[in-house]
Every structure is written in structure tokens, then in C-alpha cells.
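For this depiction, one protein chain was excluded, whereas all remaining protein chains were kept in their positions.
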Amino acid sequence: MSLPFIVFFLCAFLAVVGALTLILAREPIHSALALVLVMVSLAVLYLLLGAEFIAAVQIIVYAGAIMVLFVFVIMLLNAGVEERTDYSKLARYAGLPLGMFLLLALAHWMWNSFIGKQIANGVGGSNASVSTRELSAQLFQKYLFPFEATSILILIAILGALVLAKKDE
Amino acid sequence: MSTVPISYYLVLSAILFGLGIVAFVFKRNIITIFMAIELMLNAVNLAFVAFARAHNQLDGLVFVFFVIVVAAAEAAVGLAIVITVYQNRQTLNIERINLLKF
Amino acid sequence: MFILDHLWIILALPLLGAAINGLCGKKFSKTIVNSIGIGSVALAFVSVAEGVREFSQLSADQIPWMKSYFTWITAGQFKVDFALQVDQLTIVMLGVVTFVSLLVHIYSTGYMAHEEGYYRFFSYLNLFVFFMLTLVLAANVVLMFVGWEGVGLCSYLLIGFWFLKQSAISAGKKAFITTRIGDFGFTIGILLLFWTFRSVDFGTIFKQLVSAPPDAAVPTGVLTTICLLLFTGAIGKSAQLPLYVWLPDAMEGPTPVSALIHAATMVTAGVYMVARMNPLFSRAPVALFVVAVVGALTAFFAATIGLVQTDIKKVLAYSTVSQLGYMFLGLGVKAYASGVFHLMTHAFFKGLLFLAAGSVIHAMGGDQEMPHMGGLRSKIPITFWTMFIATFAIAGIPGFAGFFSKDEILDAARSVDIWLWLLGLIGAGLTSFYMFRLIFLTFFGKPRYDEHQVHVHESPRSMTVPLIILAILSTVGGWVAAPHLVGGTDYFEKFLHPVFAIYAPPIAEGPAEAFESPGMTLLHALAGWPVLIALAGLLVAWWFYIKSPQTPKKLADSLRAPYTLVLHKYYVDEIYNAAIVQPLLWISTNVLWHVVDESVIDGTVNGVARLARESGSELREIQSGNARSYATWVVIGAVGVTVLMIGLWGMVR
Partner (left out) sequence: MDFITQHPVLVVSLAKIVALMFLLMTTLAYLSWFERKVIAHIQSRWGPYYVGAHGLLQPLADGVKFLFKEDLTPPGADRFVYILAPVLALTLALTTLALIPFGPPSVQWLGESTLIVANSSIGLMFVFAITSMGVYGVALAGWSSNSKYPLLGGLRSSAQMISYEVSLTLAVVGVVLLSGTLNFNEMIARQSGAFWHWNIFYAGHGSFPQIIGFLCYFMSAVAETNRAPFDLPEGETELVGGFHTEYSSFKFAMFFMAEYANMITVSCLATILFFGGWLSPFPESWTFLRYLPPAGLLALAVYLAYDTVVLARGIARIQLIVVTTGALVVGLACLHPVALAVIQGPFWFLLKVGLIMFFYVWTRATLPRLRYDQLMSFGWKFLLPVSLANLVITALVKVWPLLVNHG
């Protein structure tokens, strides 16, 4: 049992727990915190996979911006305990079984299709970490146009959010 | 020092995705449903990173980057919409916001 | 060679006229409409004249002169060019068509002066000219068919020109539908033609026929079939037995129309077509004989009906039918040139007759019943004299146009089959009788109309001038055939000979009297049976309607049955109505309408609509508005895709 395994299983456990909490918690804020937990543990997993930059971005953007936004909105609307209504019969009876089926199917599929042939190079262990320089090279050369496109997308999103959220007088 | 098999990550991502879907169907609060979507995105991201690692290619990471950015945009707009909805209907329960039918 | 290189001009001119008048003529004053309508046709006539001049300079091997402008249809082997063709036959037809229509246009300006839709009338007329010229100039059967149908359309439009008159409308429909029956055969004939010769070009087809020895190229059976089918079309178009019934009714149209379309040009399209197709017919003796028989029968039959008609235009209509019969008789006995010759002369004198009749009607203020006329001789002299000449011409009095052409046909017929000749002869007699009957009833004797109400007056210059011109033509028009009298071949026949001689075996030179001396021949011709019987007809008519007017009455009473039979046109219309129209009507109403249309078609359409509506009203329940249900649907879809992909994956591995 070596360090990466410990870290992995720890984070995996935390992530799953977080996800479950997200589902079961009735206070939206608890769900939000649970999701933050998931994200942070995922970030650690990214570190384990040697993607430091992505890990940092994951925390900064997801945990530090998006989820803060969620928490902020929850506070703003003072969203109380979620009421477990069941007007949708379909969701009530079919939803969970289907979801669970999908979960198991995917997991089983992944397991069977990849457990057999492990890709040889050292997966795990942050010894061979991706340098930010290479990543940025990729981003600004090979994927320049998508990058610009996303920037425009962000701009539009900002404007849209403004238009939507502003009080119409 | 031994390494964690790639399939572990993939299975984890599958599980998280499944849980995301379950949450997506199970939750009633719009905001938490949003969170479910974010959870699914995260699961996919994990798979991306794992594959990028497995094949020693950076494209996967770039995709993750884009996914995160788009998720940010989506969250911004989505939450704005949520606020508007709340202002109009005084509820966040998605089952009570069912005017758009038939 | 300007015109011959740009034959399309001849077509374009009337079409342009029709377009201008038809599209924006409503706002034009009469003068403008006239100038456009007449101008276009006049220009067409001039260009034709120029074309003739140029044609005369062509060397023999350049004829027929072909001009292909663009490819119109291509479907596999089936290839149709927009190709025009000029040869002697075409020249004749062009001349006749453009000239007569020019005169009719001019005449119409006077006759139609007070009609509503003046511009419409002229636009239709121009359109008709366009289609007729297309028909004549066409270098392949399909293009010819276009013209063929086009003139049919125009005839329909013009018969129903006064579309507020129920009789006019139904007459139009009748004409259209009846000819359509013929066209059905014609169409099949065309298809069969293509199927046989792998081409629709006259040139190609005829060459195939010529190159091979008789019966080698195509089995005679097939040829016969084709010819008969084509002839069916001709029957419809040229109002032969048994499809002639539309023509008398077509008299509902304005008189100029009757003159131009239903006497001079359109109805002769069938004749033209058969003449054009003469190589085929020459190779199919059976079909040719059928043509002759039908022609002769029609000539006689129609003439008998003509005897007792009282409506002036009806008389003329039946006479037209019978004259067309003569033409077919001529064609049928391989005297193509004579047939076409009669076509030309007939165009002149029958056109003249109609126009004159129109003038009479004009004078009588619209009344067409001969019993109401009489004694108009002094009132409308020009009309009288021109019509008189025309009557001489049609009756075959020596010296006038009709004499030559009919004489030739009868000669040819006699040389083929004595019975045909006999029929034709009797028909000629009857013709001269009823024509003179018409003249006497109309112009001689005492006025039988109320002097105070009807103010008889001579027609305006625009109407009389055409009359005079045509009168001159119907007098001298026949003299081109003068040599025939002395046993030679006439110029006209010489002129047309290439068209008919190339493919057909050369016509036997002259009838049996060829060895007689020219003098004897002349005597024979002048004192031959046709002339005598014509004169006989004249005398009988004179006796009946001038000498003792009560005689016909007695006669009618004495043989009541045949009289009524003839009076009612042998009840042909009634028979057709009972045998064809009513059953059709019944089937259409009870089967096609109530069963097929209402229950099947409407049922299908409404059923589909109802299906959509009801399934929609069921399915819309899915749109519960509850987003969680939608989410579940998404998940269901995802599950489906996953299962599918895992399955595929399993297959792939």
C-alpha cells in the first residue's frame, strides 16, 4: 500500500461521500458544501495525475468562484429546506432505479474495458507532472480559436447574467 | 513507487457521474439541480484528465480547461435565471414551476 | 437567308403580340390593340414572304431546310430539339395561315368593334397564329403536337369567347374534349412512332423508311397501327366521322374565329399532318384506304345534314366538314398534292364564305336564321357578290378555285375505287345544292324580316376589303392547276412533288385519259360528272327556292322520316350522349366522386390529420411542465444510449 493509493482512496472516498451528501442533504447550503468537498478532492486527484495547473484552476474557478456564486445565491434567496414533493410520478418511480442502473452500468463498463490493459506509463505519482508551459503552448497555439471563442462566450454570459438579474424598473 | 491504475479513476468518474444523474433526477431545488449538473461535469473532467494522463497527451487537459470555463459561464447565466425565477414565483421547487406545459 | 436562319422570328412575332395584348391590353385603346394584333401578324406574313423568296433560292439538296435551336427534352434515348423545318408543304401552309389570319384580323377589327374583351380576342387570335405556325414549322412530331394542342386550346378559348353564354361554354368544352379523344390516339401514335423509329424527327424517321426497301424497315402492321392512331388525331382535329360533332357547335364562337380556325386553318391541321406523314401512310395501304373511306363518307354524310340546316353558319359548318372529307379522300387516294391544294382553295373560299356570312349576320343585327332573311342582294351588294363567287367556287363551277381542286381529287379517287368516287360525286352535288340553297334563301326572294326593326346595312370597309381580296383569290386561286385540265401535272403539284415523291412511289401520271388528246381531256374535265352534277344541284336549288318555294315543304312532308332524321343530324349527338356521356357522367359521379374522391382520398387526408391531432392530444400529456419528468426522460434516453453502446462495444470487442 503506497502513498498514491492511500491518497487516491482517501480522495475517492471523500468525493463519493460528498456526492451522496449532495443528494441526501436537504439544506441547499449543505449540498453546496458537499459539492465543494467533491471538487477539492477531485483537485487532489488531478494533482495525483500530475495535472497541477488543472488542479489549481479547478479549485480557483470551481470551488473559488462558481460554488461561491452558488452559496451566494443560496444566501441571497435564503433558500430554506428543500421540500420533497413528488408531483412527477415518473421521476418518483423511474428516476432513482434508472440512475442507479446507469451508475452501475457505466462503472462496470469502465472496469471491464480498462482493467485488462493498463496503459504502461506511470499513472499516478506526481513525479511526471505536466508543465504549465506546455499546456499554455497547446492552449494558445493548437486551440487558439476555441480559446477566443470561449472568451467571447464568457463575455456574452456576463452580459446575459446582467440583463437577467437586474431589476426591471 | 507503484501507481494507481487508470481504470480506478475511470470507475470513480463513472460513479460520480451516476450519482450526478441520480441527484439530477432526485433533487427538487433548482439550485441543487444545477449543482448536480456541475457534479456530472466534474466527473467527466476527471475522466478527461485520466485519459490525458494515460495517453500522455495534453488535449484532455485543454478540454478540461474549456469545460471549466463553459461551466462558469453556464453557472453565471443559470443562477441569474434562478434569481429571476425566484423573483417571479417565490419558490425554488422545480415542481412548483410548471406553468410551461401542454 | 435571314429569315430561314432565324425562323423563330416568324413564331416570335405573333407570340409577342399575344403577350403584349394579353398582359397589358386592358389599358390600351382599340387602336393600339389593333396595331399590335394586326401589326404582329402582318410582320409575320411579311417575314414569311421573305422566307419564301429565300426558299426559292435554295438548291434541291438543301430542302427540307432544318434549323435546330436548342435541345428541349432529353430523357435517355428520347431527345427532342426545338427544331424548325421548311419545305414546300410548309411554305404553302405558312402562306395560307399567315395570309388568311392577317385578313381575318383586319376583318375582326370591324366585326368585333363593339365587343367586350376586345384585347382578349386579339390576344387569343395572335396566340392561335403562333401555335398554328409552330405546328406547321415543327421538325418533329412532339413539337408539332405542342402546336396541335396549342391551337386546340385557342379554339377552346375562342369558342367560349362569350363565356357568359352557357351554350358557348359548353360548345367550347365539347370541342376541347372531343378533339382530346382524337389526341389520345395521336399521343399513343407518337409514342409508338418513337418506340419504332427511336426518334421523333421527321427527317430521321423518313430516311429510315426510305433507306430500307418496303416492309423491310418496319413491319407493315406496326406502320398501319401508327398511321391509324395518328389519323385518329386527325379525325378529332379535322372533325371527321365519327368525331365531327364539335365543329357545328363551335359556331357559337365569333364568326371571324369560325372563319379562321374552324374553316381555314386549324381544322386542316389534320390534313396537314397526314400529308406531312405521307411516307408512313404510303407504306400502309390499309390505313390509307381507311383515310379515303372516312373522308368520302364524311364528305357525303355531312353534306346530307347540310341540306336541311337553317342556321347559316351551321350550313357552312357542315359544308366545312364535308370539304375536309374531300381533302382526306384526296390524301387517301395518294393524291396528296390535290388534298393540300383543296386545303388551300378551301381556305380561301370557305374563309370567304364565313366572313361573308359574318357580314350578313352583322347586317341582320345578329340573326343567323336563313328563314328570317331573303332579298338582301340589293342591300349588301359587296357581301352578296363575294359570297356568290365563293359559292361558285365551293360548288365546283368551272373556272373557280374549288373546281380545280375537287376535280383533281375526284379524278384520283375514281382511279382508285369507283365507290369512293361515287360518294364524292354525290357529295359534290349535294354541296352545290345546299350552297345555292343558302344563297337563294339569303339574298333572293322577298325579305322575310321586319324592315322596321332590322336596319340592314353594308359592313364597314375593314370587313369588306378582306372579302374582296378573298373573292379574287377564290376565283383565280385555282388556275395554278390549269395544266391538269389538259392532262399535264399542274404547277402546284410540281411544286409539292418533292415532298411527296421523295418517299412515296411516284404518282401515276394523270388519270386514265392520259393518252387522250388535250382537247378531249379539257372537254372531259369541263363537261365531266362533277360539273354536271354541280349544275344539277344548282338547278334543283333554283327550282326549290326560287321557282316554287312550296316544293321543299311538300317534299319534306312526303318523306317525313328521312327528313326528320336528317334534320336532327341523324341523332348523332343524342346517341353519343346516351352511349358515352351519360355512362361517363354516372361513373364519375357515383364511383369517382362519391367513392374514390370522398371516401378514399378525403378519407386518407382527413384520417392522417385526425391521427396527428389525436395522437398529439394524447402525447401532449408528456409535456407535464414538470421539469423532473423531463429530466427523467433525459435519463431514460441516456440509459438507452448506454445500453446500445455497451452492446456495440461488446460486439466490437
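In order of appearance the chains are A, B and C, and numbering begins at 1 in each one.
What we mean here is this: a residue touches a chain if its C-beta (ideal position, glycine included) is under 8 Å from a C-beta of that chain, and two chains touch if they have at least 3 such contacts.
What you see is a predicted model, and the numbers here were worked out from it, not measured in a lab.
> The chain left out touches which of the shown chains?
Across the whole assembly, the hidden chain touches A.
> For the chain left off this view, which of A:A12, A:A63, A:A91 or A:A157 is in contact with it?
In the full complex, the listed residue that touches the missing chain is A:A63.
> Using the document's definition of touch, tell me which of A:L3, A:L144 or A:L159 contacts the absent chain.
For the chain that is not drawn, the touching residue is A:L3.
> By the contact definition given up top, give the residues of subunit A that touch the hidden chain.
2-3, 27, 29-30, 33, 36, 43, 52-53, 55-57, 59-60, 63-65, 68-69, 71-72, 74-76, 78, 129, 131-132
In the analysis below, only the chains that are shown with their structure count from here on.
> Suppose each chain is reduced to the average of its Cα coordinates; what separation in Å results between subunit A and subunit C?
87
> Rounded to a whole Å, what is the gap between the Cα centroids of subunit A and subunit B?
6
> In subunit C, which residues are in touch with two or more of the other chains?
Each of 624, 626, 628, 631-632, 635, 638 in subunit C touches at least two other chains.
> Return the residues of subunit B touching two or more other chains; collapse runs of consecutive numbers into ranges.
In subunit B, the residues touching two or more other chains are 21, 24-25, 28, 95, 98.
> Using the touch definition from the top, list the residues of subunit A that touch subunit B in their complex.
Contacts found on subunit A: 2-5, 8, 12, 15-16, 19-20, 22-23, 28, 31-32, 35, 38-39, 42, 45-46, 48-51, 53-54, 57-58, 61-62, 65-66, 69-70, 73-74, 76-77, 79, 82-88, 91, 95-96, 98-100, 102-104, 106-107, 109-111, 114-115, 118-119, 121-125, 127, 130, 134-135, 138-139, 142-143, 146, 150, 153-154, 156-158, 160-162, 164-165.
> What part of subunit B is in contact with subunit A in the complex they form?
So the residues of subunit B touching subunit A come out as 1-29, 31-32, 34-36, 38-39, 42, 45-46, 49-50, 52-56, 58-59, 61-62, 64-66, 68-77, 79-84, 86, 92-93, 95-96, 98.
> In the complex formed with subunit C, which residues of subunit A make contact?
Those in contact with subunit C are residues 87-88, 90-91, 94-95, 98-99, 101-102, 105-106, 109, 113.
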